[in-house]
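Sharing a structure, written as structure tokens. Questions coming.
Every protein chain but one is kept in place in this view of the complex.
Here the chain labels run A, B and C in written order, and each chain numbers its own residues starting at 1.
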Amino acid sequence: MALTVNGEPHPFREGLTISALMQEKRFSYPLKTIFVNGARVDRKAQDTTLLSDGDKVDVIHLMSGG
Amino acid sequence: MPKVTLENLEKLAADAEAARAGMRADLCVCVGTGCVSAGSVALVDELKRAVKDQGLDGELKVTPTGCNGFCAHGPIAVIQPEGAFYERLKAKDAPTLIQKHFVDSTPLEDHMYRDPETRELVPLEKDIRFFAKQQTIALRNRGIVDPEDIADAIGRGAYRGLRKVLAEDMAPEALIQMLIRSGLRGRGGGGFPTGVKWQSCCAAAVERSETPYVVCNGDEGDPGAFMDRSIVEADPHAVIEGMIIGAVAVGASEGFVYLRKEYPLALERLYKALDQARAWGLLGDSVMGTDFAFDIIVHQGAGAFVCGESTALMASMEGRAGEPRAKYVHSVEYGYRNRPTVLNNVETWAVVGQILDRGPEWFASIGTGDVSESPWGGSSGTKVFSLVGNVNNTGLVEVPMGITLREIVYDIGGGVPDGRAFKAVQTGGPSGGCLPEGSLDLPVDFDTLQKAGSMMGSGGLIVMDDRTCMVDVARYFIEFLLDESCGKCTPCREGLTCLNEILTRITEGKGRDEDLGLLEDLGAVLKDGALCGLGQTAGNPVLSTLHHFRSEYEAHIRDGKCPAGTCKALIKYTIDPETCTGCTLCARVCPTECISGEKKQLHTIAQDECIQCGTCLDACKDDAVLVE
Amino acid sequence: MSIAMEIDPQKIDAIIERWDRDPSFVIEMMQDVQEAYRHLPRVALAQVSRATRTDMARLYHIATFYKAFSLEPRGVFSVQVCTGTACHVRGAARSLDGLARELGVAPGETTEDLTFTLEGVRCLGCCSLAPVVAVGPDLHGDLDSSKVRGLVKKYRKRAEKMEGGNA
Partner (left out) sequence: MIQVTIDDKTLEVEAGTSIVDAAKSAGIFIPTLCHTDFLEPEGACRVCSVEIEQNGRFQVVTACNYPIRGELTVKTASERALATRRTVLEMMLARWPQVKVVRDLAKHLGITEPRFAHPQKNEDPHACILCGLCVRTCREGVWQNVLGFEGRGASRRVVMPYDGVAPECVGCGACAFVCPTGAIQMMDDPNHPADAARIRRAGMVVTKEMVLLDDDQCKMRRAGTAHLVEIMNDYDLLPVNNYRFGSSDDAHKISSPHFVKRFTQNIQDGCALGCDMACAKGSDDFEITTGPDKGKRVCVDGPEYETAGGTTNMGIFDPEWCIEMNYYCDHYGVDTISYCTLMAFVMECYEAGVLNKERTGGLELPFGAADAAMEVLHQMARGEGFGLVAGQGVRRMKKMFVADYGADPDFLNDIGMESKGLEYSEYVTKESLAQQGGYGIALKGAQHDEAWLIFMDMVNKQIPSFADKAEALHYFPMWRTWFGLMGLCKLPWNDVEPTDNAETDEPAKVPKHVAGYCDFVAGMTGQEVTPADLIRMSERVYNFQRIFNLKMGFGQREHDRIPYRSAGPVTATEYESRAERYDKQLAEEVDFDPAGKSTDEKCAALRTWREDRYEKLLDAVYERRGWTANGIPTLTTAKALGIDKMDGLVDLLTANGAAQ
């Protein structure tokens, strides 16, 4: 099994936090809202919330160019 | 110009001493601000000419020195090494002094000190009561060393402490422990243990890997205080040496001296000393030939008492208005330009060199310090006071901690002049308080005066006789603080305005009973509510005079009387028929011409026209003008 | 006795360069300008503000905060009566009132002919000569209210001599 991040598969490993996932995906843009299985995760909790195998993660960037 | 190194310092000192020892005598003439204004510069020139005229310039040396301390009797000359003391010298007396003392070897009696009680002549400085009980560390070179000649200073042992630090390559922690063992506490008035301050600054600098700064606070805003001025004018190299040692302890490479613009002579001497120190390799990229680099920049205070407070001083050095900031985070962590900063007073820096040279145990043995349990234990070493006001021997005194106020005012100060009665002594400047006769036997140190409602402060010690009105003194300090408050926080800006309004009313005889309660409330809001030290202690002059001299307040309010005869609105000037000689002097100086009387006849003052300006009181030679 | 009023930008620039345009030395720069023109001309402050990138609001606060500065031209002779505690208890307040009457100005003001500026100042540090009055660099000890008239006369004469000799 694996995670689906914005519709694309992504390898899962034990103890993966949301912030660590962001690093792996190189999603470095600050203005983004993150939903795990449809539920929003507040920015402050992203360092501590752990993901589980098969989770569906949607990262909505609020970005519209320089 | 020789470059001072670890190796050659002793030799340079020995050469300078040998040159001095070779001379038959060294005429040390006091050239501090007080004596300068009394003409001592001209005296130095005349003495040099007189020595040349007598052909003695090979044997006699004339040395201009910093403030000798006995200002009331200036201009002063002391002949070293024998220590013969001459006072009130004018330039015209130079030839007679050289002729009598050196050619005829008979003392110039009418310029010698005469003890006021025994009426006998006292030829030697050390026997004069003013000097007897003093012990000098910060002022050890006063009246001896030429402040504008680094060679002379080195001859007197300058930079020996620094050499020891650099030669033994002392680790900062070891150096800091020595300071803690010495029991040295801040002389600026705060009394914070200097070693502990350096330690926390060093720790903050290491933890944030930032280079700290070293600052010397020479703002000395307390009215009636001139210790720092005298130290810088007399022995600038002692301050410089202290700052370099401090820089080694905390790892600083830049130091600043913040000195008042109102001290032109001190500034001039400090600039000269810094230039010489740089030329002789004591400042710059390689201090005494080692790889330690350090230099000092001078900032001139632009006229703000509040800049004596450390954070306001640093704001001023950053090119801003002197507004303090909250001290919840101390400047040893975030000080000048937000970097760790050690800020100490001129006098504190001036004794550091000695502590290293003669050892912390020697310093701790003086005074009442005992740091075995805590660095705050007691008060070690000596303290410099400027003894001024209604006292015979006004001047600069340095005494061991623990000496009593009585010894300072009477034994050293010679008591109150013109036979008037002692009333109070004010210590700690505007942040301090007034202590009555009853407190005269209190030992002078950091903690005891604090408990008695005053504080040792930076060293201003103003003696007041019975003609001083305590309510007026409180009003004077509040008016001073209101004028000097930076105005940033409500308790200080508005509290002082209200205090000033009440006290002024009381001195005009319009006081009300409930005013005394209001004064206490305002004192409390200042103490708890004000942002900085100035505001927090601004209530002390009022609270201490209210505590010790409540009856005077009540006299003003209830009887509309000013017992001391100072408050203009409540006093009447009359002329005493017994003592008035009719010399017409008072009539001539009176601005409203309301004094009438024939030559040699009793004069009278027209009360309705009199504006109580007091000019007649000042002018009258026979004390015939009465005040009630 | 007017003082040269037009401001020489080169001179101001030299002052700014002397403190190598460093914003933390704006107070020293302003002290030099005060020394040169006996007040802080607005154009000079504007020039310091531009050269050191410090805003006018900050310089204006400094100019009105510290006693050493004044925005209006000061007199040739600055008559400073020390109001330290030692001088206060030995009658400085009476000397200050006397001088105010003699010169016809209140403390802090400058005489009409720009000759004298009268000020009560903080302790000058020579308390043994209390009460002390400083006129420019020279100090006058033991200057109680009865000696006020003599002091003013002496400097009035010197001012006339300078006026004639164009100080």
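As a convention for this text, contacts are C-beta pairs under 8 Å (C-beta built on N, C-alpha and C of every residue); 3 or more make two chains touch, one makes a residue touch a chain.
All values reported here derive from a predicted model rather than from experimental measurement.
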Can you list the shown chains that the hidden chain touches?
-> A, B, C
In the full complex, which of B:96, B:200, B:497 or B:581 touches the chain missing from this view?
-> B:497
Out of B:318, B:483, B:508 or B:554, which touches the unshown chain?
-> B:483
Going by the touch rule given at the top, which residues of chain A touch the chain that is not shown?
-> 6-7, 26-31, 33, 40, 58-66
Contacts from chain B to the absent chain lie at residues 304, 306, 321, 325-326, 328-329, 482-491, 493-498, 501-502, 514, 518, 521-522, 524-525, 528-531
Residues of chain C in contact with the chain that isn't shown?
-> 42, 53, 55-61, 64-65
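Quick note on the criterion: only the chains that are shown with their structure count from here on.
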Residues of chain C that touch chain B when the two form their complex = 22-28, 30-31, 52, 54, 58, 61-62, 65-69, 83-86, 88-91, 94, 97-98, 101, 121-130, 132, 137-141, 144-146, 148-149
Touch list for chain B against partner chain C, complex | 33-34, 36-38, 71-72, 74, 220-226, 229, 261-264, 299-300, 302-305, 316-322, 337, 386, 388-390, 394-395, 426, 429, 460, 462, 464, 468, 473, 476-477, 480, 484, 486, 585, 589, 591, 613-615, 618-619
